[in-house]
Structure formats: C-alpha cells, structure tokens
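The complex appears here without one of its protein chains, the remainder shown in place.
Moving on to chain A:
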Amino acid sequence: MAEFDEEDYMSEKFLKAAAETSSSSTKSYAERRKQQLRDQQQRAYIKPRTVLEKEARERGLEKEIGEENKGMKMLMKMGFSKGMTLGQTSKEQGLKAPITVELKSGRKGIGLETVEKRKAEEELEAAMAKRHEANQDFRDTMISRFNEGRIKRRIKAAAKMCQTLDEKEVGLFTAFGGSYGARSWIEKDNWCYNSSAFLAYVFARLTTCTMAVSQSPQGIQSNVLWILATDEDDEEENPIEDTPEESGPLPALDPGLSSVVVDVKEDKDEKVVSPSVSSSSDFGGRKGTMAERKELGLMKLEDKLDRLVAYLRAKHFYCFWCGAQYTDEEDLGGACPGLMEEDHD
C-alpha cells in the first residue's frame, strides 16, 4: 500500500503512457485490427534467400568501415583522418570510397537502361502533369464558385443593411404618409418587374415621389434609397436564380432591370455629392444615364459590392467590414481601420 502511495501520477512515465493510450484510441477498432493483421502477416512472411542476401549485401556495401576497426585505427596513427584520400596531397585525389559493386541482370545492351529510365521518367512526368492540371482545374472552379457565392451573399447583406439604415432615416418620411404608395408598388414588383411597363411605372412613381417630397431633400433621398435597397435585394435574388442557366429566359430584361438600380444609385450619389441638383434635371439626367446603365449592369460583382460599401460609409458612416455604425466621419476615420476588407483582418 505504501508503495502504491509513492507512485507519482504526474511523473513522466505516467504522462507518456497516458498520451500513448489516448493516441492509439484515436483509431477505431476496425483500423487497429487491420493494422494488427498486417503486422502479423509481415512478421510471418519469410523473405526468399536471394532477397535476404541482396539486402544484407547492399547494407554491407553501404556501410563505411568505422573507427572501431583495427585497420582504421592503424591508418589514423599514420596520419589519416576520416574523409581524406590517400596519396600525395599535391597530386590529384585518389578514390574516396571503394569502387561500387553493381550486379547486372539480363543482357540489356549499353545505354538501354538510361533510355528506359528516361522514358519511364517522361511518362511519369506527363502523367503527373496531367493529374496536376486536372486537380488544379477542379480546384480553380471550386474556388471561383465559392468566391462568387460569398460576394453575392455579401452584396445581399450590404443591400439589406442599406435598406434598414435608410428605413431608419426615412422614418421621418413615413410619418409624412408618403411612403404608402412607394411601398405598395415595391410589394407589387414581384409580379411586375418582368414587364417593360414596370420600368415606366418605376419612373413615373419615382418622379411623383420625388416631386411630392421635393420640399425636404432628406425625403427625396430616402425614397430613392428605398428603391435602391429593395432593388438591390431583388437583383440579389435574381442572379441566384439565374446563374445556373446563364442565358436565362430574360436576357434582354435582366440587364435593364439591374441598370435601373445602378442608375438610381448613381442618381442618388450625384445628389449626395451635390444636393442642389433639381429634380427636373434629375429626371432628364436619368435618361442620359440609361446608356450608362447597360455598362454598369455588366459590372463585376466585386465592383457592385465596393459601391455599396462606399455608399454605406459615405451616407450612414457605416462600415460594412466592421459591422458597426459610427457617429460621424471623424469617428469612422478614427475607429475603422480602412476601406478594404483586408484592413479588417
């Protein structure tokens, strides 16, 4: 009993044993059993004489004569040290190791082995390259698919945030009661966005809205952003449905639709930059940006996201990457590490 007490359970021995058991238990029983059988088989296999002979020979030929050898000791007394060669130092060097023994089998002609070796190497290389290429291709597609999905999700999130922030701001405008109409067509847009009538409707609606609240510039912006937010949302949903069949049933309309959004956004950006622009010129300007729309509709996903992020920063002092809203520009500039996602690592 006394002996038992003396055992130190935190000693090296115990810890090591514990580690061993825990590591072995990571394998399942089936795996362990298989390993065991394999080991048993290996142990039971008696190598043929020729193999044993060859192995022993090769081992022997590899092994240099060590310093425990009497001949080595005698040579060292004569001034030899390991790694030296014999002969006068001024002359060319002698052999360092004995001439190698190579057992030639068969009657292959001179040079055949090199040719065969080279051929085999080339084949192997080609196969490896092919495999690597296939691997690389697959990996690349998977990476790009993943990236695309991620950006789309981010666009969606950013757009949603945009919508909520705008809504918050537009709370004032809703109190005015003007929001009802806008909401109603937005809700309808699910069924009407496909028709070209929708575009006309949007513009009509938009102008009336802007006209109606023209007295308060805040209200104008909120309205636009509402459309922007919802449109962003829609646009976000749209490509998700459409990407599998790239040339969807609505190739003509789709860019048009997205361009509405972009255009409006563009429009609003202008307003942010220069609030003095009148609503009438705005309407006219919208037509001018119609041409731009198509171009912007073909914008890359990354650029769209950049735009949204930039907008959120400028308008709401909200950093998409921080996921936080700041009080003013100074606060944003001070607390947020930067514009880019990388800055937020």
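To be clear about the criterion, a contact is a pair of C-beta atoms (placed from the backbone, for glycine too) under 8 Å apart; a residue touches a chain by one contact, two chains touch by 3 or more; residues count from 1.
As a working rule, contacts and distances are computed from a predicted model.
Visitor: So one subunit is absent here. Using its UniProt record, which name fits best from "RNA helicase", "GPAT3_4", "small monomeric GTPase" or "Brix domain-containing protein"?
Guide: Missing chain, UniProt protein name: "RNA helicase".
Visitor: Of the residues A:93, A:135 or A:164, which one touches the chain left out of the display?
Guide: Per the contact definition at the top, the residue touching the missing chain is A:93.
Visitor: Which of these, A:84, A:157, A:301 or A:322, touches the one chain of the complex that we don't see?
Guide: In the complete complex, the chain left out is touched by residue A:84.
Visitor: In the whole complex, what residues of chain A lie against the chain that is missing from view?
Guide: Looking at chain A, the ones touching the missing chain are residues 49-50, 52-53, 56-57, 60-65, 68-75, 77-80, 84-89, 91, 93-99, 101-104, 106-112, 114-115.
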